[in-house]
Each structure stands twice: as structure tokens, then as C-alpha cells.
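Quick notes on the structure that follows.
Note that this complex is displayed minus one protein chain, with the remaining chains in position.
Entry: chain A
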Amino acid sequence: MSELLNVPTMAEFMAQGKQPEVLFWVGCAGSFDDRAKKITKAFVKLLHKAKVEFAVLGTEESCTGDPAKRAGNEFLFQMQAVTNIEVLNAYEVKKIVTACPHCFNTIKNEYPGLGGNYEVMHHTQFLKALLDEGRLTIEGGQFKGKRITFHDPCYLGRANNVYEAPRDLIKKLEAELVEMKNCKRTGLCCGAGGAQMFKEPEKGNKDVNVERTEQALEVKPEIIAAGCPFCNTMMTDGVKHKEKESEVVIMDIAELIANAQDL
């Protein structure tokens, strides 16, 4: 992909004396991880398609502190949080959307206690709202009739009770949504949460992502849909481990919708 994307920053908006409709919090994975960057771009294309005036913080964005907090480093978490809140409040941000459930959970639930109060949405909720308002249309396109299973990210599902928005979007693709035996409230973790993403697992008889991938493969999907860049990585690794990468692909909901419309 070499076409240039128009991604305005908050600083640019401010220079023009304007406020965007929503701040897109890209997150570390979305900014730096090669796989997750594709999700970021797909989401940006959808925002443009729906004519949403959005901005990013760009180089002023920093880690929310989630992995530090779950690793036990409350100090580092609060340093990050307070710094980010200062930036967000300086720009008078009211509404934030993010494609990372960890950023979503942290900003939504843990920032208010430290002085950061915003309306925070996961990108699947935001896309669902655009759809409901008629600002975005979704066509099945290449996914019509495909078997898709959705892996619930812990920090979106159990942590915040968001189960339906991603599923509603998949159904709009006219795809066949199949559920794993452990889904929604009892969805199994991909193994990345609680800062596990950044360390080797403890000794056991299996990796969590392999266990979860096996559960997904049981329902024989063509696509495993994800709503979190970390789940995406874990499930992709799991599918490779099972040598099924030629049969099953892992895609974020934003990618599914963007690809369906050949964006």
C-alpha cells in the first residue's frame, strides 16, 4: 500500500481553531505493529468513507499504561495516565474511539479517577453507531456466506460487557456467524492479557493461544474475526502453530468491513 492517507492531527485541528468530531486513539500496537497497522488503516478508510471528522494525537500519543498496570507497576501506569490526560484535556477532547480494547478499557474506566473524563468507544461500537445513523453502509461483498467466528477480547467482552456490536457488524456482512463453545461471558482469553504479550508463558502443557485456536478451529470457520490487535497476533500465531494458515485467516472487524467495500 503506497497511497497516502489523510490523517489529521489534533495539533492541526487546533491550529485551525476547530474541534474534530472524535479523537482516534491509535494505540501502540496500531502505531507500530505491522499487522495492527493494517487494522488502523482500514479503520481510517472507514472513517473517511463515513465522512467522520477525526484526528489523531500522532507523536503526542503515548502508551495508556495498561501493560504496566497489569504487570503491577501502578507507578508507571499513573505517570503515563496523568501525562496523557494532560494532553487530552489541553485539546479539550470529549470523545475517543480506539481499535484496541486495552486502550479502550483503560481510558474509559481508569482515567476518570485521575481526572480524564471522556466518552470512549471501541471501534466496533463506533462503526455500529455510524451504521445505525445511516452514515455508513455495509455490504457483504466477498464475505457473503462465509463462515466467520468471533473471538471475544476479554477487555471488550467480560471487562466491559460489549458483546453485540462486533457481532451485529459481522451479521451485516451477510456472513454466517458461528459461535465457539466458549464465547461471550465465557470466552477464553487469547493469552496476551495482563502483560503476558510481553513475556514468555509460565511452564504448562500448552500455550493459551493454541488452546483458543483449537476451540476456534472446532467450528470450522473460514475467518476468525478479532477486535483486538493482541488477540489478532495470538490467534494468527495459533493458526500457524496448527498449520492451518492456508485455510483460515484472522481479520479485524474493521478490515472485514473495509475489504467488503474494496476500500
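A few notes on this one:
In the analysis below, a residue touches a chain if its C-beta (ideal position, glycine included) is under 8 Å from a C-beta of that chain, and two chains touch if they have at least 3 such contacts; residues count from 1.
The working rule: contacts and distances are computed from a predicted model.
Protein name for the hidden chain, per its UniProt entry and selected from "Fe-S oxidoreductase", "Branched-chain amino acid ABC transporter permease", "FIG004684: SpoVR-like protein" or "(2Fe-2S)-binding protein": "Fe-S oxidoreductase".
Considering A:A159, A:V219 or A:V249, the position touching the chain not shown turns out to be A:A159 (whole complex).
Touching the chain that is not shown, out of A:E139, A:E176 or A:E211: A:E211 (per the contact rule at the top). Only one of A:K41, A:H151 or A:R167 touches the chain withheld from this view, namely A:K41. Against the chain not displayed here, chain A makes contact via residues 1, 4-5, 7, 9, 26, 28, 30-32, 37, 40-41, 44, 56, 58-59, 61-63, 65, 67-76, 78-83, 105, 108-110, 113-114, 154-155, 158-161, 185-186, 188-189, 191-208, 210-212.
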